[in-house]
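Handing you a structure now.
Only one protein chain is missing from this complex, and each of the others stays in its spot.
By letter and in written order, the chains are A and B; residue numbering begins at 1 in each of them.
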Amino acid sequence: MTAKRALGVCYYPEHWPQSRWPEDARMMRQAGIRFVRIGEFAWSMLEPEPGQYDLDWLQQIIDILHGEGLEIVLGTPTATPPKWLVDRMPDMLPVGEDGQPRGFGSRRHYCFSHQAYRAECARIVTVLAKKFGAHPAVTAWQTDNEYGCHDTVLSYSGAALLGFREWLAQKYQSPQALNRAWGNRFWSMEYRSFDEIELPNATVTEANPAHRLDFQRYSSDQVVAFNRLQVDIIRKHAPGRTILHNFMGSFTAFDHFAVSKDLDAASWDSYPIGFLDRDVTDPERRHRYLRVGDPDMQAFHHDLYRSCGRGRWWVMEQQPGPVNWAPHNPSPLPGAQRLWAWEAFACGAETVSYFRWRQAPFGQEQMHEALLLPDGSINEAYETVRTLNEELSGIDDSAGSSRATVALAFDYESAWAWSIQPQGQSFSYLGLAKIYYRALRALGVTVDIVPADPEHVKGYALVLVPGLFEMTEDFCRALGQDGQVVLAGPRTGSRTGDFAIPQTLPPGPALQQRLDIKVRRVDTIPPPEFEPVGDAASGFFFSTWREFLSAGDDVVVTERTADGAIAFCHNQAGNWNYLAGQPNAAYALKTIERLCDRAGVPTTHLHQDIRIHDNGPLRYIFNHGPEPVDIAQLVAGKDVLMGSAILSPCGVAICRQQ
Amino acid sequence: MTAKRALGVCYYPEHWPQSRWPEDARMMRQAGIRFVRIGEFAWSMLEPEPGQYDLDWLQQIIDILHGEGLEIVLGTPTATPPKWLVDRMPDMLPVGEDGQPRGFGSRRHYCFSHQAYRAECARIVTVLAKKFGAHPAVTAWQTDNEYGCHDTVLSYSGAALLGFREWLAQKYQSPQALNRAWGNRFWSMEYRSFDEIELPNATVTEANPAHRLDFQRYSSDQVVAFNRLQVDIIRKHAPGRTILHNFMGSFTAFDHFAVSKDLDAASWDSYPIGFLDRDVTDPERRHRYLRVGDPDMQAFHHDLYRSCGRGRWWVMEQQPGPVNWAPHNPSPLPGAQRLWAWEAFACGAETVSYFRWRQAPFGQEQMHEALLLPDGSINEAYETVRTLNEELSGIDDSAGSSRATVALAFDYESAWAWSIQPQGQSFSYLGLAKIYYRALRALGVTVDIVPADPEHVKGYALVLVPGLFEMTEDFCRALGQDGQVVLAGPRTGSRTGDFAIPQTLPPGPALQQRLDIKVRRVDTIPPPEFEPVGDAASGFFFSTWREFLSAGDDVVVTERTADGAIAFCHNQAGNWNYLAGQPNAAYALKTIERLCDRAGVPTTHLHQDIRIHDNGPLRYIFNHGPEPVDIAQLVAGKDVLMGSAILSPCGVAICRQQ
Partner (left out) sequence: MTAKRALGVCYYPEHWPQSRWPEDARMMRQAGIRFVRIGEFAWSMLEPEPGQYDLDWLQQIIDILHGEGLEIVLGTPTATPPKWLVDRMPDMLPVGEDGQPRGFGSRRHYCFSHQAYRAECARIVTVLAKKFGAHPAVTAWQTDNEYGCHDTVLSYSGAALLGFREWLAQKYQSPQALNRAWGNRFWSMEYRSFDEIELPNATVTEANPAHRLDFQRYSSDQVVAFNRLQVDIIRKHAPGRTILHNFMGSFTAFDHFAVSKDLDAASWDSYPIGFLDRDVTDPERRHRYLRVGDPDMQAFHHDLYRSCGRGRWWVMEQQPGPVNWAPHNPSPLPGAQRLWAWEAFACGAETVSYFRWRQAPFGQEQMHEALLLPDGSINEAYETVRTLNEELSGIDDSAGSSRATVALAFDYESAWAWSIQPQGQSFSYLGLAKIYYRALRALGVTVDIVPADPEHVKGYALVLVPGLFEMTEDFCRALGQDGQVVLAGPRTGSRTGDFAIPQTLPPGPALQQRLDIKVRRVDTIPPPEFEPVGDAASGFFFSTWREFLSAGDDVVVTERTADGAIAFCHNQAGNWNYLAGQPNAAYALKTIERLCDRAGVPTTHLHQDIRIHDNGPLRYIFNHGPEPVDIAQLVAGKDVLMGSAILSPCGVAICRQQ
């Protein structure tokens, strides 16, 4: 399916006088906006008293927008149940790890496990879907808003406890089986019945990791079920419409692949500058990209959510200017918003939608910029949208993404597992995945981020599988097909699904059958400690995490650490490779470059600020830095559609492969 | 009214054998002490069993002190209700933000909203006021002790919830009006009745800032009402006595101007070294002033509380040596205590009273030094008092302060608002106010710190209004009179009283009528990032907070930032000025100096350790540094009453303007 690339905006008509609505709609059309997301967060206005609905205003704004030729993304309002509903069943509130309920007064004040709240959600969604499902302008729906935001996936409520016990009973069938799977003989943690099991908070010291992982799995399943309930209702009453949910950045608390399976397309909320101040700690990087965001952070999520949406994905909320929620909130460099949008489209986005239309003068987000100022006049990002709209029509504007030749396997369970058991507190699964991803990007390689299952890794020339919790035989068999090159490690295959060390030691029997190694020891070292790889002058090293391997005779050891341990090795054929530690940027680059060579994937060493995305015949080139950069070599012999050989700060170039 | 400058001390006779009391009283008199504060914290000794009073010991010590010619400041004991009272009504305990009661076992274990506890306070204060109100030696009263200490202004109790709902009902009259004022359409936070409203703690993410601000206003009002109840009783039974409360440093959780309106004089507890270790983070400043305290911190509070007391104010607790409550507790440099006392008198203090008479060998404050050692012998600060007493008699010893020509408007609501919504976590209203205050001090300018209301800003040559939450028409009209020079910004006038962005954008219509600017964007940047102002060599910059303004044609732009935004601008007449960011010290100095010039206020660049306070005909000069400083220029042509042209470390010079 090929969609047109489109621009969108998030709109809260209920915040503004009805008299303004026609003008807003006209201005949207004039800017070239196609999609307008409305409705989420509006429950108290849609149902001001229990059972008394007021849908007229919504009908009215939909009609006004429709009148300007705009399409509507209708959001379900379930992220903000009204106070009267909470007062009717206060036990619907989520409960924190400290055992205290998290109350009304902001948003997301519900526990995913609460069945009666789910019924209330089904009720309001049904009302909306019946009313607007067939409206010609309502071409897309968004379920809820940012599942899990404000740390709401895990809730330690009574509802969660009951649900978890039932879930465990279904999974294990007997307490004895559960005891065996979790290893509950350890510390006398054995249970005689499922009703004895508690949630894994409030323990004296850490709970059993298997207990915690199952609770995370259970909790993720509740998000899936919560979402599916809404999807099913919408699909029934609004057939043929695109159903989306807006995911977040750097967020792994539930399985986004699993939730996405029920959606037609994925979307995410992209705030490059907010994420930088919140997530990036390296001082140089923070300084250099203060006003444009980390050069790899957005693309990482674009590539991830493209995979979640099976090729169909949006940016549902794009940062328009300074926001309100990061520790500090700088304004973007001139051109940064344009760069972000083009990067999303390069990665195959169908729609880039801005949050939000007009800055709210009240409420929690009054410092969040928008396309319009609070006084209703035009702000910088409105102009950006207008420019983008013009540029889009000048370039082939079909969305969708061609398949890359390199895949990075990403796995939510692994993120949970290593967050439960970091072993070295500076270890992070997401951090490890990003080290590999950054190295690929620095080499100019376009990458697909895929779930770690057999069906999604086939056909790539190179597949990277860092830190994957469990390596099953099925998965290895899929990886091994057609001689594709695989990079595993560190930590890959080091547990069974029950969170136990494999009987044959890590990386487990399936991988060991292909590459004859055993991880005998793990060594985590506190920053700034590191272990050099090869000779000291190389500049290569491991930090945070490294392993000591024993290897069979037919294993080829390419590098060793200064203390003589295996750093990198592969099988005779060279297609099964293992990296025995967390590499620094230089060593990650060297390792990935070598494997790309072996897999026949072309690489090029990019300037630190330059990033490339190849999509079908088009090559997109981005300059995230504050200075112009000469990219003549990257566009040499190609047909330059946009930009020039000296790429300005925040510049975007597009060329066609010949 | 002109009072004599006096020395005082805080005394706990109940901690010592009665046999010692006469000697203590004699030693006080010999040191030249006039006021002795007693009684606060003594409830369990005044009423050992419910309703059974024991006032004899208090009568006795009052008589003994009276016999030595000393005057008594009688404290009400309401900061330490006895255990039997708490056990009778455990719901009088304050409740923390985490929802847990804060129990008995230290002090301030009461919730300001608890009506039955207020009644108990009225009862014990009535008993004391009736008994001692007419005693000739009891010439002053202190209500309670350090309202709000240990974070006790905000209490999330059931009593507070009921009180808050009633307060809201009185303010808004209908839930619909409240919903409109707070913008509760945002996130479906609408209420159908006042009984649905909760306290703003325990929300999933941040509560509505309007909700939080109203709770802070409500809580401040409870402190006012709590204090007024006691004042009314004391005034009835002890007419003509001076009624005080002892406020704290760097504390803004309630409106001190409002509480002070019911008092005859303000007082505060000044611990220069304790504040330095607790509040000052700049490493150089911490090192340089380790044993003398920040050179501007004490004066800031002197100037603030002089205003609270409408010219009448005391230091109720002056640091006598190392204390016990800061992270570390260094001892003062020789001479530091003398410097502190003289600085207070320079700023118009009626009394400087030391905490405490004799170091307690038991209890929570046993490491807090005093005039006497725990063994009853004389400690260093006793000698300081004796010296001060002699020096005071050599200098014109009338208290009171002449009016300054420059005013800094200080507003507690603004402190609450920006603490609720910092936008950049390094932003602090108090910090911003101190940047301006420091610049004035570094220029040798004496300043009044005044409430931001029309009646208090009139008549000054220059008024600084940084970060004022709301700019009303009334206030602007008062500021504009007589051509006084006004400096606003950053953040000034950026909200309505309902915590909403003004419809015409910040700084709001009233200010915009005088200076035609709009704040279109706010940019907060994480330290150590900064934005240069003017050319790079200037050394001027903004950090933490800056704004992007649009300005009308008749606005004069004096400086721009490196990226071209307006840094400083004013109207054609030059009396309305706006600074569009948080300046570093150098740029603050330059800005203030320019405005002083325009306003006809003389300035001089002082040595970093030297500070001046002009009070009527007298100029006081202080050296806060560890080396002697040549101040010849500052005293040239003046009549030097104390000190010399080479001012020693911790030295004080006084000269008479001719």
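In the analysis below, contacts are C-beta pairs under 8 Å (C-beta built on N, C-alpha and C of every residue); 3 or more make two chains touch, one makes a residue touch a chain.
Remember, predicted model here, so these are calculated numbers, not experimental data.
**Student:** Which of these, A:522, A:596 or A:634, touches the one chain of the complex that we don't see?
**Tutor:** With A:522, A:596 or A:634 as choices, the missing chain is touched by A:522.
**Student:** Going by the contact rule already stated, which one of A:39, A:209 or A:534 would touch the omitted chain in the full complex?
**Tutor:** In the complete complex, the chain left out is touched by residue A:209.
**Student:** Which residue from B:69, B:361, B:483 or B:617 sits in contact with the chain not drawn here?
**Tutor:** B:361
**Student:** Mind pulling the subunit A residues that touch the left-out chain?
**Tutor:** 98-99, 182-192, 196, 198, 200, 202-211, 421, 423-426, 498-505, 520-526, 529, 544, 548
**Student:** Write the list of subunit B residues that the hidden chain touches.
**Tutor:** 12, 14-15, 41-45, 48-49, 77, 80-84, 87, 94, 98, 100-109, 149-150, 152, 277, 286-287, 290, 321-322, 324, 327-331, 359-367, 369, 373-375, 379-380
Just so it is clear, only the chains that are shown with their structure count from here on.
**Student:** How many angstrom lie between the centres of subunit A and subunit B, each centre taken as the mean Cα position?
**Tutor:** Taking the average C-alpha coordinate of subunit A and of subunit B, the gap between them is 48 Å.
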